[in-house]
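Please see the structure below; I have some questions.
Just one protein chain is left out here, and the rest sit where they should.
Let's turn to chain A:
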C-alpha cells in the first residue's frame, strides 16, 4: 500500500498541528446490542461470509423478477430505457462502449446478493425475504446464461458459481504506470508545432438549455397559483403550468408512468387518475390501506391530490408510496395540472 505513504507524509504536518491530543477513551456512546448489530450488519463478502441460510430457484426468481424488477430492468434483465441493464454484454469489455452487467462485468456473486438484498427494488428496498433474494439472484444468473433453468441457488452452493469476469480486475496501478510518466518537468515554450481544433461541443449540442431554468418556471407557477382563486376544477389547465408539471413529474417517474403505452411500475399508471376514486388502476396491487381509502370514497381532486402529494402518509396512513412528498405548493399545483392533462 505504498500509494498513500506519500500522502501520509504530505499530510502529517498539517494533521499534527490541527489534531486535538487524546490520551484516554472518553466513555461516550453505549455498547451495541447483538440484535442491533444483526439488524444493520448485513454485508456479504466474496467468500460468502455474511450470507444467511436459504435458497431460491430460477423458476421462482423469474416470477419475482417479473413482479418486482422488470418494470425497470426488463423481463429478461435486459434493461428498459435508461435503467440499468443486468444481463448481456458478454465479450464487450475491450470494445468501444462496453456493456457492463452482472454477467459481463461483476467479479463476485456476493455483490449481487448483497446489493439486491439491501437496495432493490428501487423505492422498496429491504422488502424481499432472504429466499426471495436467492431466487432473484439465481434468475439474474440465468438471464446471463451462467446457470440453467433447473438451477437452485443456496448458501451451500453459492461459491461454486463462476463469475466470467472474476479475473478481470487489477488493483490501481497509477502510481507505477502513470505517476512517473506524468511527473516530468513540463514544457513551457514552443511545446508543439501547430494546434488545431479537432472537436467542438457546439456541434454535438447536448448541453441543457440555460433559459429553461427551474426558478423562472416556478415563478410562473407561483403567479399562476396566486391568480387561481378557486382551484380550477372546471377550466382547462394552463399549458405553461402543465409544462412545468412535466418537469416536476421527473420526481415521480422512478415509480410512475403516464400517457400512451404506460405500464405499471413500482407505482400504478397515473393516466386518468384526476377526478377518479383512489386505487382504480387495473392490474395494480395497491396497499390494503389505499384500496380501503378508495372504497371509503377517497376521490383524487385538487385538494386530496395536493394533500397526498405533500405528505402521502397523512392522507393514506400505511400506504405503499414511499415518496417523501413535494414541499413546494407550486410544484404540487404544477404536477396536478400535468396529471389533469391526462384526464381530459
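Methods note: contacts are C-beta pairs under 8 Å (C-beta built on N, C-alpha and C of every residue); 3 or more make two chains touch, one makes a residue touch a chain; residues count from 1.
Definition applied: contacts and distances are computed from a predicted model.
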Choices "CoA-binding protein", "Sulfur dehydrogenase subunit SoxC", "Polar amino acid ABC transporter permease" or "RNA polymerase sigma factor" - which one is the UniProt name of the chain not shown: "Sulfur dehydrogenase subunit SoxC"
Missing-chain contacts mapped onto chain A: 1, 3-4, 6-8, 10-11, 14-15, 18-20, 22, 25-26, 28-32, 36-37, 40-41, 43-47, 72, 81-83, 93-98, 100, 102, 105-108, 110-111, 114-115, 118-119, 122-123, 125-126, 168-174, 177-179, 181-192, 194-202, 204, 206-208, 210, 213-216, 250-251, 253-254, 324
